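One structure, as structure tokens, below. Some questions next.
The complex appears here minus one protein chain, its other protein chains still in place.
Chains here go by letter, A, B, C, D, E, F and G, matching the order in which they are written, and residues are numbered from 1 within each.
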Amino acid sequence: MTLLTLLLLVGLAVAAVRVRDLLAATAILGAYSLMMAVLWCQMNALDVAFTEAAVGAGISTVLMLSALLRVGAKEGRRGSHILRHPLMTMQELATTMRRNEARRSAWGSALVCLLVGAALLYGTIDMPRVGDAESPANTHTKVAEHYITKSHDEVGPANIVTSVLGDYRGYDTMGETCVIFTAALCVLLLLRQTGTARRRDED
Amino acid sequence: MRTEKSPVIRYVALRAVPFIQLYALYVLGHGEDGPGGGFQGGVIFASSFVLMALVYGYGTGRKGAPEKITDILAPAGCVLYAGIGLICLLMGGAFLEYGRLAGEGASEAAKHSAHHFGLIGIEAGVMITVTASMITLFFEMARDAHVDHGQDDDDGEDDDA
Amino acid sequence: MGFVVAWIMLAVLWLGLSGFTDPVHLVFGAVSVTLVSALSHRHLTGGGSVGRGMARLLRLALYMPWLLWQIAAANLDVMLRIFGVREIDPCVVRFKPDLESDFGRVTLANSITLTPGTVTVDITDDGEYIIHALTREAADAVLTRVMEAKARSVEGGSDA
Amino acid sequence: MLDVLSHLWSHYHYVFYILLMLIGLYAVLAKGNLVKKVIGLNVLQTAVFLFYISIGRKAGGTAPVLWEGKPETVPYENPLPHVLMLTAIVVGVSITAVALALIIRIKRGYGTIEEGEILALDEADARGES
Amino acid sequence: MTVLEIIATVVIALGALVMLAGAAGVVRFPDFYSRLHAAGKADTLGQGLILLGLAIPIGLSLISFKIALIILFIFIFNPTATHALARGAWTLGLKPWEKHQGEPRTDDEDDDHGEEDHA
Amino acid sequence: MILAFDLLASGPSVSIGICLLGVLGILATRRMPNVREGVSLTTAVVNFGLVLWMYGRFQAGETLGSTLLEIVPGLEIGFRVDALGILFALVASGLWILNTLYSIGYMRAHEEPRQTRFYSCFAIAIAACMGAAFSSNLFSMFAFYELLTICTYPLVIHAQTDTARAGAKRYVTYLLGASLCFLLPAMFLIWQASGAVPSLQFAEGGLLASSTASGFTLGLAFLLAVAGLAKCGVMPLHSWLPAAMVAPTPVSALLHAVAVVKMGVFGVCRIVFHVFGVDLLGRLGVADVLLYAACFTIVVGSLVALVQDNLKRRLAYSTISQLSYILLGVALLAPAAGVGGVAHIGFHAVSKITLFFAAGAIYVAAHKTKVSELDGIGRRMPITMAAFTIGALSMIGLPPTAGIVSKWWLVRGAVEVEQWPVLAVLLISTLLNAGYFLPIVWRAFFRPSPEGTPSGLKEAPLPCVIALSGTALLTLLCFFYPDLFVDLAAEVAGYEGGRP
Amino acid sequence: MVAHLPVLTIMIPLFAGLFMPLLGRLNRAIVWPLAVGALGFATFGSIHMLVDVATTGEAIHYSFGGWALPTGIGYRVDLLNGMVLAMIAGAGLLTSIWMLRPAQKEIPDEGRTSYYAVFLLCCAGFLGITITADIFNLYVFLEIASITSYVLIAMGGRRQALYAGYSYLIVGSIGATFILLGIGHLYMRTGSLGMADILSQFQADTSLYTLSDVRTAFAFFTVGLAIKMALFPLHGWQPSAYTYAPSPSSLFIASTSTKVSAYAFYRICFGVFGLAFLTDGLPEIRQIVLVMSSAAIVLGPLIAIRQGDLKRLLAYSSVGQIGYIMLGVVLLNVDGLTGGIIHFWNHAAAKGSLFCVAGALVFRTGSSRVSDLAGMGRRAPWTSAVLTVAGCSMVGVPMTAGFLSKWYLAAGALEADYVFVVPVLIASSVFTAIYVWRVLQLVWFAPKDVEPAVTSEVPWSMRIPALALGAACLVFGLTPWSVDLARSAAVALGVGS
Partner (left out) sequence: MHDVHLLALIAVLIGVLVVLPRAIRGPTLLDRILAVNVIGTKTIVLLALIGFLRVEHTIAEGAAADDYSRAGFFLDIALAYALINFIATIAVLRYIEIRAGRAKAREGGGA
């Protein structure tokens, strides 16, 4: 069951990445988020599912759509240039590499991805199985165990996630709130402008 | 953005808005008993305004959540959160030590309810910030997108065909 | 008045959702319901008279079983077509129902959409319905205006 | 070989998170469209969420909401990864929002959101200045 | 199994069947509008049935109230969404396929031009 | 930060302080040229007086010096007065007076721009010299050595023409590059090799005398250090010197006679005597490399000088070759040769400054820069050319001038250690020196002036003349009373034998 | 209240950042004093804590909500991060003073309040990264700092700034995701997020070091942080970001941001994985970082030589400078670490002053072309003097701060038998000397006929911070206390001498 969901997720992820119409890609990304949330539910991570649904499928999609309206929704066929950066010092190289850039960036990225994937796969060798209740993460007496056994007496709420979120790790949550406020502030700074700033942009 | 023409969508969306808002508050209020909390509630609450803007146009949507108010509320939520932390600190405890809200040397039960109120307070803070921020994010993103059909503005989709 | 009605409706909804009856939750619920009612009771009642709204809901409840039956029956038809037992022959028809309120229009449009075989594609500014039907029969069924009549009865008069 | 396969099978959550992560990473690195990169970034981040949630799994567990009358054999899931991922999701949406705002400005400034074209314009600028 | 559970089983099975049929329709039908038929309502009905099937054995409780609420929402939102989709297609100028017009549009891979054709 | 205010202990710091005060004074009075130059001159005189006073105390056997500030343990700015230091300080501060005097005349005559910058950099340069001279450890010396490079750069680039910029570029590239690439790592190696508690303190008999580091490391350190001291102009790191000839003549004098190149050879002496120690170098055998380089430089430098037509360039190559006498003396590792080498610091300074003053005076008065244009000039500028002749004789090593004294000590040293090839080199170079100096004198005095020489041509401005006669006089005096330098040099080189 | 200094030091700038949009709405004039005041307090707080730690010799601990550490989140101030805190807060304070005028010029009016707020949040983020004792909290503050940095950079007037900010965002997010992965792997293995707790688990059982997930965790931390700190092959985002950012942003970000990430790497190495991981657990990682940092040290300044834009030149030089800091970790002995640690301060002071000068150039001419520096010495002697001192410090001229770091690094390198590092350091000094000299020559010895583009000295509000930073270059180079602090910090990290 979980496996089926995971397969679906991979399918949707591929779709979101491959589809050239960005509007559709965004919509698919929304579906991907929903499916992800289903997976969270399967894994009993209710709060995460809730958030993922509200954010991934809701706000994130709407924001992306709004942005798409302003930037156009077609993806070009040219490649990326992120991987060019180590050589960016040599302008000449850059110009020669302009040819076949899509294919080159595809191969380069694939290589990087393979490297990262290999590293991560290597990392799984000694990992505890998924669902192992005896894994270190699940048995740490001062962390996971503490939250489960003591949160009711120490904090109160039935939802342990809320206790941890709001109290044990309340400071993280404050940081998180600041992050979202920061994002709003940053977007304000970037987008709420009068004519002068806009004209400067268009020069 | 001009108003949606189809009465079906208009009608349904309009009736849905209060339900969404109430649901958001429900999510906030029951974050302690089940999934949910300030963040989820905030996002859902904000999405009701998004829906309004989508269906009734940018201006109408913004009227429901005016710039002035969201601009103030967004930091206010954070300030509420951090303020609770500071109050704990001023009461002699550590930052965010809700138990101290009951005062020094309070009984266990009092501390317990202090924790409870602390949690509600910060969840409310989170919700306020998230709602206001999400509304801000959406309306700022959508600002120029919502011009009338007829107008061919420069921000639009370029000749990418 | 609208505020009170909205408040009551939302309060019922809240109690149904929440299920907690301890003071903290109730107080929070009251606050929430009040807040939402204050913010958007107009959305809920649409500015119309409260009494008619109630009546409409009641009539809608009566209308539902019929609609459900329609849906079930027509679904079978579409399923058969999906699996290729029967042919499909899509077409577009237009008609202009004689409805006075948005409520009625919405009821009709959604009913049409829910009934398999037909989808309300558009409602033009002057109230003309454009309907896409999967089969000629379905289109004809819409054009017989049985549903329109039902919708009108649910509507029970204009908004104004 | 069999070892490897059985290992992969027993850790298939992890295999899938790696797969998703690579899809996202590939999109970020290889796609020239700025919005597509953001989409890739989202996929990348959710893949990491999957990893975290998998860490906290307990076979046959139940959601970490306290439950009176819970049978002894049903453990609560580890709540900590959930908490962490809530934070990470928020961070993710914030980054998405800022990225989109930047893209909107870039489009306004350059008239395009394709990386190749932007760089070409930059280079033209640089030539014009020198 | 109690009687209620048997009824529930039947209802859920029906719902699942309807949903599967709807999914098949989305794949099999030749054009957007007809797919909309399959998706829009087979799904609505199927979902309604499955949810109903879930609620039946429980009887009246908060859970079934929530299920009812969800069903209600589905029955309001789904047709509206379907209508919105249809309307979107109509506004874009997507022409419905008609039986006598000839072959349905082929699923051409090159979707870059897909949309301009309708615009 | 430890600041010692005991005047006795902090004599060297005060000396530097005076120079820096002078800089401030010069900057403050930049709108009043006369006052500014007065300040400049006063500073020079006061500073020289202080150095003399310190010399007196030193001779009386007192130890002067202090640690000015300790950056980290082992790296400190500290001073101490010793024989080598006081010798260099005497040369530098003494000649600075004359050089300042000369500059006043020269700069005024030329109506040069940016004179304030000129004088302040001049003063900083001398402060750097003082600092380096009295440094009690390698780090301080290095610091002041760098400071000197940096503050003379504005002097070299003074004209800010393209040639000046190119010359200055070469100047700074060579000096800064060499010290960064070689001296700094050398210093670092020395620090590491100096023992369990790393130190850079100079010591009689050598800081590294008891080092346990490997021979390779020490040898490498020595070679790097010598290469790093590119100011000493040994080939192949010499080409900055002719390039820096674009500077105004007082600067050239400063570079060649007083400060810069002397700082280089002074550094080599420090390295040889007080860092490595003669014994250790003898064991290592790396000094031979320096010896050969010096021999090579002496001969080749002279040969190149022979074909130069530009007077200042000819003098520059002469400097290159003459400096190598000093290195030669040091590298022979024989006490007597060491005396010759170290004493030559002083003797060469007075002689070479005379020559430069003369060249500058000719330029000021006659606007002539080429050797071939000097026909008959001796008759018009007799004092200048007389001084020039004295300087030239000293360079060649003929009595009654200073040059012969040091050369004599060198020869003695070479004989002592039986380095016959060195003797040959000395002989050849003497001949070559004669070959490129005497024709100038001959031209000046015994060839008729070319047609069309302006009849008004006479001596340079008075300050110039005073300065150059002063230095010429000093050159002569040093022949008759060489003890001042020779005694100090003997103390440095550890020479205990009798006098010639 | 002193007991609460750790949290107040972070919270006051954060609070100021939160309040600023509210107060700025009432009165725009209050914005600047508020920023200066908040950062002044942070500076005071961090220095107070540093002095405290240095005199008592014990780290300050603070736990939030009164929860013991692995259960809750905590702060920890020791010598090393006390130094970094003081550096960030000090740089923030000076930047906030400095930016009064440039912000008026470069940031559009209606966005300025928000700009200040974002700036303060960025400071708070950096401070939070540095002080925290919880790895996930580190991530959260890293993101606050990153998001704000992206925008601070993108606020540059030219469109290139937007793209630079965007590239940084993408690359930085990948880096942050990698860090998150690293945290996840660690959490999986140890079940804890408290740094001290994880460290004690590793110390209790060093066989953990051989596990593949622990190694992967370290690898991802390394790559993620290397991206954030722009270590050599991963520095691609940096030059454009520094070049096109508005001057106040580039001043602050250049003097702190990469170093905060470098500090995070120190903390991960010594405070989370433990020293033994580097010496015994996975010694190969040292080789890799050694190669990366050596390459950075040589290539950064080498590339900088060719740049025609002052800010870009400085950016490439930063690439090299971060290599010095990372070298300290590689060498793993007291001398090397001392060199690395004092370089946090030294580089902040030198790069800060240089960016002050670049900012002054932009302030006066509107662009940052190196050629516009010609003749600045005559018209703006103070600024030029700062440039000279800071340039010398970059080169490593004795008596300036830069010299000491190099000296100790070289000593450490010899001690660790990485002899080739010494020529690497020398080569880098030479390359640095070349570009610094090129700049200085233009400033002081421009050809006569060049009319200086910088017509006059900058206002005092810009001059004082620049002079303070320039003076810091000298003070750090002349006084032993910064080295003493760094050495104590290095010893406290537990490396053998």
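Methods note: a contact is a pair of C-beta atoms (placed from the backbone, for glycine too) under 8 Å apart; a residue touches a chain by one contact, two chains touch by 3 or more.
Computed from a prediction, not measured in an experiment: that's the story for all the values here.
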Selected residue (touches chain absent from view) among B:Gly36, B:Gly77, B:Gly93 or B:Gly121: B:Gly36
Interface with the unshown chain - residue positions in chain E: 5, 8-9, 12-13, 15-17, 19-20, 22-24, 26-27, 32, 35-36, 39, 43-44, 46-47, 50-51, 53-54, 57-58, 61-63, 66-67, 69-70, 73-74, 77-78, 80-81, 84-85, 87-89, 91-94, 105-109, 111, 114-115, 118-119
Where the unshown chain meets chain D, residue by residue: 60, 62-63, 65, 67, 69-74
Hidden partner interface residues of chain A, rising order: 1, 4-5, 7-8, 11-12, 14-15, 18-19, 21, 23-24, 26-28, 30-31, 34-35, 37-38, 41-42, 44, 46, 49-50, 53-54, 57-58, 61-62, 65-66, 68-69, 73
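Rule of thumb we're sticking to: only the chains that are shown with their structure count from here on.
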Chain whose mean Cα position lies farthest from chain G: C
By number of C-beta contact pairs, the top two chains: A-D
Most distant chain from chain D, judged by the mean position of its C-alpha atoms: F
Chain whose Cα mean lies nearest the overall Cα mean: G
Rounded Å distance between chain D and chain G, as computed from the means of their C-alpha atoms: 27
For chain F, residues that touch 2 or more chains besides their own: none
Per-residue multi-chain contacts in chain G, two or more chains: 14, 18, 21, 64-65, 136, 140, 143, 147, 150-151, 154, 159, 162, 170, 181, 187-188, 193
In the complex with chain D, residue positions of chain G that touch it: 136, 139-140, 143, 147, 150-151, 154, 159-160, 162-163, 165-166, 169-170, 173-174, 177, 180-181, 184, 187-188, 193, 308
Residue numbers on chain B that touch chain E, as the complex places them: 6, 8-9, 12, 16, 161
Residues of chain C defined as touching chain B within the complex: 6, 10, 13-14, 17-18, 20, 24-25, 28-29, 32-33, 35-37, 39-41, 43-44, 46, 102-103, 105-106, 109-110, 120, 122-123, 125
